[in-house]
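A protein chain is absent from this complex, but the other protein chains hold their places.
What follows is subunit A.
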């Protein structure tokens, strides 16, 4: 005798309870606090803010905690929350020239106004596990934290540091990038329609999956839609966010966000329509997100083949439809993982079909055998 399986509801509730227990782990280990995650897992927090498209370190830290460290799941939590938020205003474009910088490097000029500021970077660390960090308690950690020069240098930075590309621009060596007052399209409020303009592409890439954008950028370096990018400048720091208040008639600072901006200078030999000039690739990402912003600027440059009169070689990183439709990890993971859901019905339909086709093939074979 057969009784149909019931109890999906109870199973779900039990699964949620088990999940909560697993999230907490061993009760004898103190629970992580949101400030701990925010302060000590800052790069994870940055990634969740960037791909979640919501600048709020506390919420990002909460999402990481709730998601048990699964960053894509954390991004998802943030996105689902973000979409319910009302929009009060559009800010003015942030001025990255006025950034309070922690780090600023150029790979194209040895020295330049504003200087090279190494800042808190992994770049020249030797990747040796620091077992001192494994020691329990605050003492060894505190001892390893002398006050650094770099921080002080950053504070002394002039209020306005010109971008490297402006030096090239003055000599006409790099394509001009005229300022525009057009309100950029909003990927989160309008359906994606192609062809996309550069602003929309950049919007898609900046919230795209870091791993995906990284690999695409890497593929262009290896020859799939060749880019040969110099990091003209990489700067990380805080910028003020200002909103125009119509009643007041002037802009008011409503807060500040940490950004990583990368401008690449790309070789370009000129074409039928363009004189020989360097070209630009641009990356801008929430938080200290160097890898992402450099990768973004390479993919941006690669996607600009059409406007710069280059050939389409069929490389994935040149194909805006491919890039924009597949860079969002929330869309990707949702669709990928949905194949876990029941598909009894369509599988049954396939099963019937395959059985019928096999039966027919078998009957045919037998007929043939009999005929011979």
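In the analysis below, a contact is a pair of C-beta atoms (placed from the backbone, for glycine too) under 8 Å apart; a residue touches a chain by one contact, two chains touch by 3 or more; residues count from 1.
Note that in this section contacts and distances are computed from a predicted model.
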Inset, instruction - Consult the UniProt record of the chain that does not appear here and report its protein name from "ABC-2 type transport system ATP-binding protein", "Cytochrome C", "Carbohydrate ABC transporter membrane protein 2 (CUT1 family)" or "Alpha-D-ribose 1-methylphosphonate 5-phosphate C-P lyase". - result: "Alpha-D-ribose 1-methylphosphonate 5-phosphate C-P lyase"
Legend entry - Identified contact with the non-displayed chain, of A:36, A:331 or A:362: A:331
Inset, instruction - For the chain that's not shown, point to the residue among A:47, A:65, A:79 or A:235 touching it. - result: A:79
Legend entry - Missing-partner contacts on subunit A, residue numbers: 1-9, 11-12, 58-59, 76, 79-84, 86, 188-195, 321, 325, 330-331, 333-338, 341-346, 348-353, 356-357, 360
